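Complex shown without one protein chain; remaining protein chains in place.
Which chain is which? They are A, B and C, in the order written, and residues in each are numbered from 1.
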Amino acid sequence: MSKEKIFRNLAVSGPQDLIFGFAPKPVKCGFDLTIGAGTVFPEVNFTLPVMDVSTKTWPEVIAHYEEMATNILKRAVAMKVPGIVLEFEQLPQMTETPEWGAEITALLERHLKQNYEKYGLRGAARITPADIRGPAGVKGVKPVMRHGELWEKLNRSFDLCIAAGGDLISIESIGAKEVHDEGLMFGDVRAIVFALGVLACRDMTWLWSQIVDKCEKSGHSVPAGDTACGFANTSMVLAYQKLLPDVVAAVDRAMAGVRTLKAVECGAKGPSKDCGYENPIVKAISGIPISQEGKSATCAHFSHVGNMSSTMCDLWSNESVQNIRLLSGNAPEAYTELLAYDVRLMNIANEKKQGKIFQSWMIESDQNVSAIGTILAPESVYTIAKAIVAEETDYLRTVAAGKAALDIIQKSVDKKNLNLGKKELQWLERLHKEFANLPKDENVLAEEIFGTMGHLFDPECYGLKVAAAAAK
Amino acid sequence: MSKEKIFRNLAVSGPQDLIFGFAPKPVKCGFDLTIGAGTVFPEVNFTLPVMDVSTKTWPEVIAHYEEMATNILKRAVAMKVPGIVLEFEQLPQMTETPEWGAEITALLERHLKQNYEKYGLRGAARITPADIRGPAGVKGVKPVMRHGELWEKLNRSFDLCIAAGGDLISIESIGAKEVHDEGLMFGDVRAIVFALGVLACRDMTWLWSQIVDKCEKSGHSVPAGDTACGFANTSMVLAYQKLLPDVVAAVDRAMAGVRTLKAVECGAKGPSKDCGYENPIVKAISGIPISQEGKSATCAHFSHVGNMSSTMCDLWSNESVQNIRLLSGNAPEAYTELLAYDVRLMNIANEKKQGKIFQSWMIESDQNVSAIGTILAPESVYTIAKAIVAEETDYLRTVAAGKAALDIIQKSVDKKNLNLGKKELQWLERLHKEFANLPKDENVLAEEIFGTMGHLFDPECYGLKVAAAAAK
Amino acid sequence: MTDLKKLHKAIVEGDAKTAVEVTKAALAEGAKPLDLIQNFMIPAMDEVGKLFEEEEYFVPELLLSGRAMRGAFDLIRPLMAAQGVQPTGRVVIGTVQGDLHDIGKNLVAAMLEGAGFEVTDLGADVAPEKFVEAVKAKNANIVAFSAMLTVTMPKMQTTIEALKAAGLRNQVKVMVGGAPISQAYCDQIGADAYSDTASGAAAIAREIVVNQKVSAQFAEKGEKTLAGIAAAGKGTK
Partner (left out) sequence: MTDLKKLHKAIVEGDAKTAVEVTKAALAEGAKPLDLIQNFMIPAMDEVGKLFEEEEYFVPELLLSGRAMRGAFDLIRPLMAAQGVQPTGRVVIGTVQGDLHDIGKNLVAAMLEGAGFEVTDLGADVAPEKFVEAVKAKNANIVAFSAMLTVTMPKMQTTIEALKAAGLRNQVKVMVGGAPISQAYCDQIGADAYSDTASGAAAIAREIVVNQKVSAQFAEKGEKTLAGIAAAGKGTK
């Protein structure tokens, strides 16, 4: 188990050092691909159309991945991209049968190798097994996180994918989702903070020290990083559908930075995963390169940060699109060309030392449209990152991140930049109070939440001892 | 019949005046939408998925257009776009039954009206009947262009769509396609020049003076403009598939500028149609606003000018996408958000007086990747436009455009900016010779081509008298 | 006498404690259960529904009000059952097999409860047999599937076939939803209704029940269902 490295100060000296294409600690991986050394690369994520996945349909599944890999890399070569990352987000069935996920990993590596040898195309594959632990969301069943058949399969999936040559290993881990979801649904801020600041950080540490260990032993695979998709994307998508307050989603996203940073504290090298909109905070603190997604990922979900999300990206992603036919060709191929043109503009701006000008437009595009946009601007990210490293424990760092985000939003509202509706302002008021009332000692909060939501989670699965709080 | 206005000089004083969002002669149309007055708007084109169009399926067709209009405008309001153009490219069946095309036109106008009244959303609908004349491509049948049942239907389609309140009227006219296609297939430069410079210009004049007349009489509909899709998109797509030389497609595109300009000479006001990559030449000469498409239209076709095509756009389009489901929602909705984010960046750059910086990156992105990219850069466009207005007749202007494009490509090759393969350089050589040998007198060429391709076209359909050349 | 307007206020403000207290007191004073439901509880939830529609209320406020109403209704349900009053309808809901996305499904379940339906939530990753079992056990008249993955959507069709095999297809109306689902897909797999929002789901469910499009056995007790009562209350029966 690798020892945790806690970041006491930031990897950048100010927001001016946060720009797309450059990361303090570039990562070399795959076929001669160096991420974060001054060039933004496209990250193309491609998935299956509507079909069943079973032993019977497996040949058809493979045929789809062959076609997608062929079309995407043909397009990449035609577009003369400087390099490319293929993301294979395993669907649950492919992690439940680890051999399936590994077979597709090997297929992708073969295609990358061929194109590298034939055309000199630099590339790497990111393999993202599905976090099938729990199982999450099954009525009356407390998710089982650190043992059991599902964890064994996930564990084996990592091993087989690494053995199959997977260049970058990632996962959208869902430790503490059961508490966080409930917290979001009922607007229970204390439950949300506890889930992210205590439970999730513990699960990340337990999980990522093992992933890092496996990768280091392989001598090839790079432990790339995680994403708070199950937490802050849930709140972002809900906020986008006006089902949750934007300010709640913004604070959730800021706090998620602490949880996603844990992977790096355990030894992950980056690029942190595309749907982690909190990655800029991780980059500011740890210096690792990050993948981001925005306007060119509307095929997967909508958001109010389509341009802001490209301000500090080292990889630019389409999140995910099915292998379906458009008028030009298949969707993965069409999105490869779109991403290739997007990154060309960013790379040229950097070559002409005008990256900051481009960034300024991206910021102005989204900064005052939503609270999430406000807290993801480089300056806000830097402020939140500073507040985080000033604290000792995961819990206090999470609370600090939340408070920092609230102050940034409040300042922007006071300066009439961000104008929030009546409801949102009421929630902003309430969040200030809630964060002010949070206990200093996380054990107090643990007992409280165990009292109200003890039926949802098993503390032992997070290595947490909770004095059996008197049933409320 | 409105009199033709021939442009003797340019609407701009130099390439520096050619920038996205600004056109010398802005156009006011639809629901309080002014195009070309400093703001770029998205133009969303949406079409049917794989289905039959018949009286039996018509209710389903209408349901699709209802859903598309609702989703697109909902997204536009959510994204707070400054304004929007909906493009309805009629499918052949909808022009063959003119009432169908008009019914959908009225549907779109209703949706635009509702959203204008409820949310203040500025918008307009561009209606593009299909040029069903000919019919084109039927073996051994010379296309009938100026009379006959197909022309009657197209004519009636214009009338009904204008009566239904269509804001912007366009068409992808195909006059002379039968000769141009043959010319492309056999690399017959003389046939290509004749088709574009003589036949196509005559058809454009005949057709567009009638369209302009109808629009002026309506007091509402704006005659927007044409596109050389059937000519220069055919050669561009063929060149992209390496089936035709890039230099041929580039020269074809430059010459197409003269043919597409004819609509404006007849009174069209713009915005010229999205898939007319030659529109910048039309803008430089006539000053009208133009629609363009590129990287955000890879859903419809691929190209080497994904960024160059946005350098001078007043509308930014996705060309066309079917109403199929992606992971986020339907494709038209996903592309609306993508286009909205693209135009936000362009508009912010202009607001900060930095539009030219953004344009410089777009130019550098594609200028030296293909010959088409080279001739579509603002400087090249200006040079080609100047060469055109210096000539008197359509034919000589077409030849001049071709020669200007060849010189621009040659200079770029000599300066080692554009490096073309051996084959392409051979074709460049050949094109220089072919253009040098073109007769000054178009009638000489007319007789020659009538001799070799008289079996393909009927001169009378273009109002052309050709002395019955002795059968070769 | 207890001021029953406080019950309405407690539900709208999501104050479960007060809602339960006021209901207990009212019942003790002999208030008629039907009156409590018809004139206080249902109007309160309608107001909550409207506030949610107008984006005045977010999901937390909606669910807290739902919790307050359920708290009060639990005191009344035994009395209602005694008088033969049925819930608006009985729904079985779940995310289909292989799919763990449950946020959307949870919202739909909450909205259905708010509309007076008895909801049996099977959670996520639910095998076809478990849907069949629950529809039988609960004598449901609506079954709702949620899916978020292109590779689990086909399980909706598998589950419909399982219902057919068990002879239950005609007992239930099938509702489907989830980000990648569409009306076209709903029609393609032979489901009965689709909506892309939780409130849409509740509206369709209510329409199914009120228009007696549901199986006969609820028909004659139309006005005795919650929705029927609410409709009677508003004279829109």
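Here is the rule we use: a residue touches a chain if its C-beta (ideal position, glycine included) is under 8 Å from a C-beta of that chain, and two chains touch if they have at least 3 such contacts.
As the structure is a prediction and not an experimental result, all values here were calculated from the model.
K.L.:
Which chains here touch the chain that is missing from view?
P.N.:
A, B
K.L.:
Give the residue, chosen from B:K5, B:K423 or B:H455, that touches the chain omitted from the document.
P.N.:
B:K423
K.L.:
From the list B:G14, B:P92 or B:G463, pick the residue that touches the absent chain.
P.N.:
For the chain that is not drawn, the touching residue is B:P92.
K.L.:
For the chain not shown, which residue from A:S328, A:N350 or A:Q367 touches it across the whole complex?
P.N.:
Final answer for the missing-chain contact: A:S328.
K.L.:
Which candidate, B:T128, B:S221 or B:T234, sits in contact with the chain we can't see?
P.N.:
Of the listed residues, the one touching the omitted chain is B:T234.
K.L.:
Which one, B:G38, B:P82 or B:G187, makes contact with the chain that was left out?
P.N.:
B:G187
K.L.:
Extract the touching residues of subunit A with respect to the undisplayed chain.
P.N.:
67, 325-330
K.L.:
Which positions on subunit B touch the chain that was left off?
P.N.:
Answer for subunit B: residues 47-53, 91-93, 132, 134-141, 181, 184-188, 234, 238, 241-245, 301, 322, 421, 423, 427 touch the chain left out.
Quick note on the criterion: only the chains that are shown with their structure count from here on.
K.L.:
Quick one: report the Å distance separating subunit A from subunit C, using the average Cα coordinate of each chain.
P.N.:
Chain centroid spacing, subunit A to subunit C, equals 35 Å.
K.L.:
Distance-wise, how many Å sit between the C-alpha centres of subunit B and subunit C, to the nearest whole number?
P.N.:
Averaging C-alpha atoms per chain gives centres 53 Å apart.
K.L.:
Calculate how many whole Å lie between the centre of subunit A and the centre of subunit B, each centre taken as the average of the chain's C-alpha atoms.
P.N.:
42
K.L.:
Two or more other chains touching the same residue: where does that happen in subunit A?
P.N.:
47, 301, 322
K.L.:
Mark out which residues of subunit C touch at least two other chains, giving numbers and ranges.
P.N.:
150, 179-180, 185
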